[in-house]
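Remarks on the structure that follows.
Every protein chain but one is kept in place in this view of the complex.
Think of it as A, B and C in the order they're written, each chain with its own count starting at 1.
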Amino acid sequence: MSDVASPETTVSAPAATGHTAAAHPPTTTGLTHNKLAMWLFLGSECLLFGALIATYMFAKSRLPAGELGPNDVFDIPFTSVSSFVLLMSSLTMVLALSALNRGEERNFRVWIVATALLGGTFIAGQVYEFTVFYNLGLGYTTNIFGSAFYTLTGFHGAHVTIGIVMLMSTLVSSVRGRLSPRNAETVELIGLYWHFVDIVWILIFTIIYLFPQ
Amino acid sequence: MTQTPSVPTEAAEDVQPADAETEDVAAEHDAEHEHPSDRQYVKVALILGALTALEVATYFESVHHLGDAALYALLVVLMVLKFIYVVAWFMHLKFDSVILRRIFVAGIVLALGVYLVMLTAFRIWGA
Amino acid sequence: MTTTSEPPLQLTAGEQLVRPSTSLGVLSRPKGEVGWKSWLFTVDHKRIGIMYGAAALLFLVVGGIEALLIRLQLAVPGGNVLSEDAYNQVFTMHGVTMVFLVIMPMAAAFANYLLPLQIGARDVAFPRLNAFSLWAFLAGGIFLNTSWFLGGAPDGGWFGYAPNSGLVFSPSHGMDFYALGLQITGIASLVSAINLITTVLNMRAPGMTLFRMPVLTWMLLVVQFLLLFAIPVITVALFLLSFDRLFGANFFNVAAGADPLLWQHLFWIFGHPEVYILILPAFGIMSEVIPVFSRKPIFGYPFMVFSGIAIGFMGWGVWAHHMFTSGIGPVSVAVFSLSTMFIAVPTGVKILNWLATMWGGRLRFTTAMLYSVGAVAMFTIGGLSGVTHAISPADTQQTDTYYIVAHFHYVIFGGSLMGMLSGLYFWWPKAFGYKLNERLGKVGFWVLLVGFNLTFGPMHILGLQGMSRRIHSYAADSGFNLWNAVATAGSFVIAVGVLLFFWNIGLSRRRARGAPPLGPDPWDARALEWMTASPVPTHNFDREITVTRQDEFWHRKWGYDENGKVVRIAPTAEVAHDGSAKGVHLPSPSYWPVVVALGLPFVAYGLIYNLWITGVGALLILGGLYAWVFEPPDDPEDQAHDDHHESDPSGDTGNGADGGGSQDHNGGSADGDGARPLAAAGAPAGPAAESSGNQP
Partner (left out) sequence: MGTGGGRAGRRGGRVVRRLSLILVALAVALIVAGCADEHPLDTLTPAGPDAEEINDLFFPVLGVAIIVFFLVQGAIIYLAVRYRARRRAAAAAAGTDGDESDDLYGDEEYPEQVHGNLRLELAWTIVPTILLTVISVFTLISLVELNKVSAAEDDLRVTVVGQQWWWEFQYHLDGDTETPPDIVTANEMVIPVGQQVPLEITSRDVIHSFWVPRLNGKKDAVPGRTHPWVIEADEPGRYMGVCQEYCGLSHAYMRNYTVVLTQAEWNEWVEGQLVDAVPLEPGDPGYEGQEVFLANCANCHVVNGVTDVNLDGVPDGMDDYDGDNGDDDITSALVAGAAPNLTHLASRTTFAGSIFDLYEDRAKRIPYLEVAERGYLNRGDLEAWIRNAPERKANDADGARGMTAFPGLSDGEIDALVEYLTTLR
């Protein structure tokens, strides 16, 4: 292409020089399409989880007295631990990305595996928690609190699961030698998703578990 | 194609003022390179851990003399702090393009707005 | 203007347009320019746009037949064309079809076809996602309509109020089809919104700043933002409904303490932005058509843009005006009554600006112009009746009567649909290379206008006389006989008008055969899409266009003499591209968007009938996604492309596919595969730009 494009390089050179060469893709905003799209998607997800959280809060306020409620089932110390686990997975995620940016492939893999494992631990904790709640008598259809609680945390859990799948995919790519600092953006975007899921849990943990019932 | 003679345009009338938002982007872009170091990330994680510990502490009897309103306020503040730390540092929004920030903030503000109004219409507060 | 100012964009010498390539080492990429496969697997935004439009017109016929059935049923008191049950299904599907399967995809058609062209881009940001949006929308639409043959269509109204839409009160599978079908079209809309916003923000031609974009582009951008934020709300509402119906959840189970108003809030938080999602594209179209045929630039461009943005914002604060009688309490009613009233201000600004554009113009009443002006006139009526029920006390007399039916048909039929018909007449030559017949078009317009007013005008009176919506029959002594008869007669006049439009398509197509090719710019228009050949070649523009002002194309044709009079400075043929560029590198077609989209209805059928089918659907989606993600966005043999799409960054339960998307067109790819560096983002006034536009 270079020969065809050469006439115009001269023309646009003045504009291009201010730009740090080819480090940035030549888009209007300077952001890559993928990154912009990911943030748009996350913006949209705010409304999704907002609706679910609002539904939960409303449902809880409408729970008839005497029905099995949050106070009867929640185990705050346990959930605190799993919340902490998810929070720390965000740290390992940024460390993975940072390793990849430096080209430390081995470290990258270690941190990615750690992130996925922490995520897996969180999911395992959630499964355990659901089982305990179920055994306490809180099924999905038991009452309005049960429906809202399982739906909200279930949606979040599904997001985490998808995140784990994506993390494992990057791991496979890395092992097959298809990942390099040049395309670290893919990992960065998965990280964004992962952190988003984490901040959703920050909200859920406080609003659903810690708020005085 | 040959050069076509053209009458000078009345620039003042036709050329719209350049859009400030897009103009900024390129300049602002350099900020993106300031990746925080791993040490900073760990520091943020420690802060997050501490905030979580504070939050969990409220669950236990000792703070309940504060009263519900103060407890809610404290929890919300801690939650928002954690939220901001993750978004700003881990999600890199602090260092990223202003466009991304606006998109995300738009989502959050809209969500907060409509759902708070909805819950208020249901009068669930203080229930 | 010089050749050098319009450098060839991403020309890769000697390359074939589309080259067979492999994906996963097993399947070769789809190829070819003609035949059904070239349409099925296309990622070309223009073909996708055309298919969106075709699907919307198809569903328009379906929804129209439903409308005629409704009108036949109500032609005389005690009508028995339909049973109560059938009537309820028909009016529900009429609403669902017209809103979700006609107006929205028609807007998507314009958005897909025109957005990239109007900003001077090669394609959208994610061509494969774009294809996915189309097929997901179509899958959802077809899925919804198969309910007719599978035990009954939805019967809870398009608004699906709980608990009437719950299992106890709507035991057929109809409402399951409703909830899941809208979920699928919602995915399509959301993906499309992300795609188009990225396109507009990221792929504008050099110098195309936000405030040089055509008003249509602006309105479509606002619409995509509305979709981006509104779709998740209906997604949640529909999930809650589905979970109630399918898994026995208690969200709308009053006996368990639930409050049915939750559904109403969620539905209308989505539903009111949705109203603007339906109308703003038409506003944009009218803002393109009226200036061209008035031979004047749009009056008050910044006001047109800001009023559109204002409408978009305010649209989020008025949803509860659909619930004035729902019992939300006097304070809520007062607040929403006020917010609703003031949304009339930016809307009024738009109407007056269109009139001001016509003022002092040289009006050419082509069919497109007739439809646009007609849309202004009809929308005004809808807007004014809207103010009469923004005052909430009056709304308690009007809501759920035919007065409301009249109101929103004036808005959505008179405003949206007429605006879009205007757009069809206007851009038809751009998309197909021939004009629709003007004489037939004008006859069609007048027939439609008369029929429209005959049908919906009397409904104002019916509503004020107390006729309820959604009743399948009325008593002979209710005093509704006369105007219902008139409305039914009118609806058949509308049908004739619509048939004339379809006849026009056939006729014009036939006549166009063998006719000399139409130039790029048959209307002497203003925006960039007219700067390339008609029909638009696959690669859109031969060269990159540097934009220096609004209405760039017009300014390249016309200038001012020393007296300030407009004079031609260049023949159109010289300014416009002829589409002759060869070897432009374009994204390759792909199988996977179709496969993933096909998985969605399987999942939905499975949820209704048998979870094994859901499994098949999930496998299709997962497999399709993985194949998609690992498929190089385009030609892998082209070493210039460094593909880093091994792993897809996004993806989500509800939102299915979010593929890596192809990045390689007008400045997408990370390492600039042949894309010349654009004159720095949004910095048009570089020397290059200046030389192209202003200099003789």
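Basically, a contact is a pair of C-beta atoms (placed from the backbone, for glycine too) under 8 Å apart; a residue touches a chain by one contact, two chains touch by 3 or more.
Fair warning: this is a prediction, and the values are worked out from it, not measured in the lab.
Touch with the chain that is not drawn comes from one residue among C:Ala356, C:Leu499, C:Leu598 or C:Val616, which is C:Ala356. Among C:Phe299, C:Trp319, C:Trp427 or C:Tyr605, the one in contact with the hidden chain is C:Phe299. Across C:Gly248, C:Gly433, C:Gly479 or C:Gly583, the single residue that touches the chain missing here is C:Gly479.
Within chain C, the residues in touch with the undisplayed chain are 83-85, 88, 155, 157, 161, 163-164, 168-171, 253-255, 257-261, 294-297, 299-303, 325-327, 330, 333-334, 337-338, 341-342, 344-345, 348-349, 351-353, 355-356, 358-366, 373, 376-377, 380-381, 384-385, 387-388, 391-401, 435, 437-439, 442, 446, 461, 464-475, 477-479, 481-483, 486, 522-524, 558, 564-568.
We take it that only the chains that are shown with their structure count from here on.
Taken pairwise by the contact criterion, the protein chains are fully connected, each one touching every other.
Counting C-beta pairs in contact, the chain pair with the largest number is A-C.
In terms of the distance between Cα centroids, chain B is separated most widely from C.
Computed centre separation for the pair chain B/chain C is 30 angstrom, with centres defined by C-alpha atoms. Put simply, the C-alpha centre of chain A and that of chain B have 16 angstrom between them. Contacts with at least two other chains are made by residues 18-19, 28-31, 36, 40, 43-47, 51, 58, 188, 192 of chain A.
Those residues of chain B in touch with two or more other chains are numbered 22, 25-26, 99, 106-107, 110, 114, 118, 122. Interface residues of chain C facing chain A in the complex, by the touch rule stated above, are 4-5, 7-8, 10-13, 125-126, 190, 193-195, 197-198, 201-204, 206, 208, 228-233, 235-237, 239-240, 243-244, 247-251, 253, 256-259, 262, 266, 629, 640, 642, 644-655, 658, 660-661, 663, 667-683, 686-688. Across the interface of their complex, chain B is touched by residues 1-3, 201, 209-212, 225, 229, 233, 259, 261-262, 265-266, 269, 301, 316-317, 319-320, 328-329, 332, 548-551, 555, 559-562, 564, 567, 569-570, 574-575, 680-685, 693-696 of chain C. Note for the complex: chain B touches chain C at residues 1, 3-11, 14-19, 21-23, 25-26, 99, 106-107, 110, 113-114, 118, 121-123.
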